[in-house]
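Here it is, the structure in full.
All protein chains but one are shown in place.
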Amino acid sequence: MRRRKRYEAILNTALCFCALIILIPVFMVIINSFKNQTEAARMNLKLPTTWHIFENYKEMIREGGIFRGFLNSTIITVICVLLLIILCSTMAFVLERRKTFFSKLIHMTVVFGLVLPLQIIPTYFVCNFLHLTHEIAAVFVLIVANMSFTVFLYTGFIKSIPIEIDESAWIDGASHTQLFFRIIFPLLQPVTVTAVIINFMAVWNDFGISIYFLNSARNYTLPLTVYNFFGNHNSDWQLVFANVVLSTLPVAIVYLILQRHIISGMTSGAVKG
Amino acid sequence: MHSTTLKRYSYTLAIPGLLLYILFFIIPAVGGLALSFVKILGFNLSSARFGGLQNYVDVFTQPNMRRAIGNSFIFALVTTIFKMGIGLSLAIALNRKMALTNALRTVFFLPAVINTVAVGLIFSSLLHPSNGLVNGFLRAVGLGGLAQSWLVDTNLAIFSVCAIEIWKWSGFTMVILLSGMQTIGRDYYEAAEIDGADGVTRFKYITFPLLLPAFNNALILSIIGGLKVFDLIQATTQGGPGSATEVFGTLIYKSFGAGRLGEGCAASIILAVVIAGIALPAYKYIANREVEM
């Protein structure tokens, strides 16, 4: 027993040490967002000689158009994540359950999206051909960019839900939509939470796709706002870091809230029937 | 029976998603494929003419191609090994009820959430050869000899970038593996305890085999992510100094950047084929070893 306790103590110390390695860079971001310009430019771990918390964040918010960016990011992220969940869960369900050659082929094609980099220029041509507004195009392309992963996640999980459940529901006279939304979808809750977190992260932080479609202060998302802000304030590192803190915070909060649910649903093989 | 199954799982449910996928992924992908066989002036589609495999030849004759391929494989291999190793260790260590567990799980996941550009910025500063914290620390504890030009030494830089990737994504791997562990029934362990199996035996014969599906997913995502890497390299070294940390992703970026549209498309198709060629067999191989519970 004593040996076990000592083992626990060593383990805990080791874990805390690892946590420290993780936290030092994070701490650096936060502490530098509190400094004045010259001190922040040195980018070290020292505490600021004078604290500029209020000024820095106020300037960031006032000049960076961060509220607008925050609002746009929230709207786009919420729409994308909602649609991703509904579209991908239904798609994964049908494709997994049909088990025909054709459905397997479609499934393969969708998952192939994981390996093929998004062809952004042809995509841009398509959106232009369809006369999409920039905002709608951005939403659709962001959805499609994350679709393969989400379907991949869902299929693995759906595989593990016993087919008998479907059969009994079918015999009770449920239609296919009822079967899915009333019976299956609630069972998918753990993986749905996972998908929400990962897609939230991906869409919220996206830069590479939105840069092609969003191009005015009106529709900038947070990462674009940041970039735009840098144009005018290059090397005002204290503001840069304040911005990183402000834009990371929402994702961190979403993770904190949902993390208790993620643990039971992150992997496809989680529930082997 | 068969027709009921098909009716039960009618495509109508999947159509909206598929429609989007076809419009915004398949069509552009086919467009990309078509462009990869075409010579094109600027981005002007009307000037396109058939160019055969020339674009593919051009990809392979790029001056930095060999270095880029080498770096991509080093990156994928090193980060996969460490992300899986560290992720697995953390998952085992944190798969128990303890006051600190929840806090630690959050801490380890945190880097995955931080914007890549910010990560690049932080580490460029931490790894600066003279003012950086890492070398400063090494010198302070008398290990000054180990101080390195982490991100600018042409032989070392790619490994430093690997380390940053490992820092950022190990926690993510941990979370995938942890969730896999939650599904392993208590009864297996109780039975093992009765048989007097020690920790190592339990891991070898129970935890690991039953964890394989989750492990497989994490592994595949890591391999794909490693071979496709672009963001992190762009944020830390931009492929430099010179072309020291060039990877496949930065080469594609440069092809497009120089206006060589066809070549860029060809390169991204080659990359997709290579990744699929590696990831698919790996996935199948492990999936065949998964045990049914």
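Going by the order they are written in, the chains are A and B; count residues from 1 in each one.
We adopt the following convention: a residue touches a chain if its C-beta (ideal position, glycine included) is under 8 Å from a C-beta of that chain, and two chains touch if they have at least 3 such contacts.
We take it that contacts and distances are computed from a predicted model.
The listed options are "Spermidine/putrescine transport system permease protein PotB", "Dehydrogenase", "Glycerol-3-phosphate acyltransferase" or "ABC transporter substrate-binding protein", and the UniProt record of the chain not shown names that protein "ABC transporter substrate-binding protein".
Taking the full assembly into account, the omitted chain touches A, B. Residue B:Tyr253 is the one among B:Tyr21, B:Phe82, B:Phe215 or B:Tyr253 that touches the chain missing from this view. Contact between subunit B and the absent chain runs through residues 10, 12-13, 15-16, 19-20, 39, 41-45, 47, 58, 62-63, 124, 127-130, 132, 149, 151-152, 154, 238-244, 253-254, 256-260, 262-263. Listed by residue number, the positions of subunit A touching the unshown chain are 37, 41, 121, 124-125, 128, 130-134, 136, 175-178, 208, 211-212, 215-217, 224, 227-228, 230-232, 234-235.
By definition in this document, only the chains that are shown with their structure count from here on.
Centre-to-centre separation between subunit A and subunit B, using Cα means, comes to 16 Å.
Put simply, subunit A touches subunit B in their complex at residues 11-12, 14-16, 18-19, 21-26, 28-29, 42-45, 87-88, 90-91, 93-95, 97-100, 106, 109-110, 112-123, 125-127, 130, 140-141, 143-144, 147, 156, 166, 170, 176-177, 179-180, 190, 194, 201, 205, 207-208, 223, 240-241, 244, 247-248, 251-252, 255-256, 259, 262-272.
Subunit B contributes residues 4-14, 16-18, 20-21, 23-29, 31-32, 35, 43, 45, 90, 93-94, 98, 100, 102, 104-119, 121-123, 125-126, 131, 133, 167, 171, 175-180, 182-183, 212-214, 216-218, 224, 228, 231, 249, 252, 256, 261, 265, 268-269, 271-272, 275-276, 279, 290, 292-293 to its touches with subunit A in the complex.
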